[in-house]
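On to chain A.
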Amino acid sequence: MNLWTDSILVLLALASLLLLGSSRIAGCIRIVAFQGLLLGLLTLTVQHGTPSLRPLALATAIIALKGVAFPWLLARVLRDAEVRREVDPLVSYTVSLLIGTLALALSLWLSQRLPLPTKPVASLLVPVALFTILAGLFVIISRGKALTQVLGYLVLENGIYVFGVGLVQGTPMLVELGVLLDVFVAVFVMGIALFHINRAFDHIDADRLAVLRD
Partner candidate 1 sequence: MLLVLLAVLLLLASGCAALLTQRSFRASAGCAVGAAVLAAVLGVIPSLRVLCGAAPQSLHLPWSVPYGAFFVEVDALSAFFLVPIFILSGLAAVYGAEYLGSYRETRSLGPAWFFFNLLVASMVLVVIARNAVLFLVAWEVMALASFFLVTFEDEKESVRDAGWVYLVATHLGTAFLLVLFIVLGSTGGSLDFDQFRVAPSQTGLLFVLALVGFGAKAGFMPLHVWLPEAHPAAPSHVSAVMSGVMIKTGIYGLVRMLTFLATPAAPPPAWWGWMLCAVGLTSGIFGVVFALAQHDLKRLLAYHSVENIGIIALGLGVGVLGLSTGMPTLAALGFAGGLLHVLNHALFKGLLFLGAGAVGHAAGTREIDHLGGLLQRMPWTGLTFLIGAVAISGLPPLNGFVSELLIYLGAFHGLTSAAAATAVPVLCVVAGLALIGGLAAACFTKAFGIVFLGEPRSDHAAQAHEPGLAMRLPMLLLAASCVLIGLLSPLAVGALAPVLANVTGLSPDVVRTHVAQAGGVLSFVTAGGVGLVGLIAALAGVRSWLLSGRRVTTTLTWDCGYAQPTTRMQYSASSFAHPLTELFSVLLQTRRRGVAPAGLFPHAASLATETPDVCSERLYGPVFTTIGRGLGRLRWLQHGRVHFYVLYIALTLLVLLIWKLG
Partner candidate 2 sequence: MEAGLTFALPLLLAPLMLGLINRTKALMAGRTGQPLLQTYHDLFKLLRKGAAYSRTTTWVFRAGPTVGLAAVLVASALVPLGGVPAAFAFPGDLILFAYLLGLMRFFTVLAALDTGSSFEGMGASREVTFSALAEPTLLLGFAAIARQTGSLSLSPMYAGLGSDAWRHAGPALALLAGALLIVFLAENARIPIDDPTTHLELTMIHEVMVLDHSGPELAFILYSSALKLWLLGSLLVGIVVPVRSGIVWIDTLAMLAGLFALAVVTGIVESSMARWRLLRVPQLLVGASALSALALALILR
């Protein structure tokens, strides 16, 4: 199992890096969907001991939400608002990649600073999780379109998930489902907001929403 886990983690990290580097929003959505898929698989692979029903259900739920529902929702918004690619991002893609690598280094350092009390399923787990989180934050910060920011938020969530799924055993079902539900509603509401923004402003450029200041 451990090999699987590691490879999935590596793929996750690569996906995040790819996201930093890609300009086509549709591509970004696909990457995030792919990450959701990987996340679902991860929930299965990290389970040691007898495969029970619970992780299976959770995995399906995750894949259904992060792998299918969200991308579909965002794709619809994308279709309504005729934007194809992220024109002039605040940080150019090469620099983004550079910062991405820096973030990777930082997350490695942080994971050194935080020795796990118990041996983790995979040594890569903490750094990848942190890196994905940082990548998500960076996307939110550096991309102009509101849609891309939602994607960033999703990546951030994914990173946190990697962490949770990998390290936290025995979280009660109720809490996990509540968390999932919240994330779902959050993205849903954001989608609606995006829809309204698109209708009201005829654009979804977050950096042009700057009337309210001081």
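Candidate selection criterion: all candidates are chains of the complex that A comes from, given by their letters.
We take it that a contact is a pair of C-beta atoms (placed from the backbone, for glycine too) under 8 Å apart; a residue touches a chain by one contact, two chains touch by 3 or more; residues count from 1.
The structure displayed is predicted, hence computed values, not measured ones.
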> Which candidate among 1 or 2 is in contact with chain A in the complex shown?
Replying inline: 1
>> Could you list, by residue number, the parts of chain A that touch candidate 1 in their complex?
In response: 90, 106, 110, 113-114, 134, 137-138, 140-144, 149, 206-207, 209-214
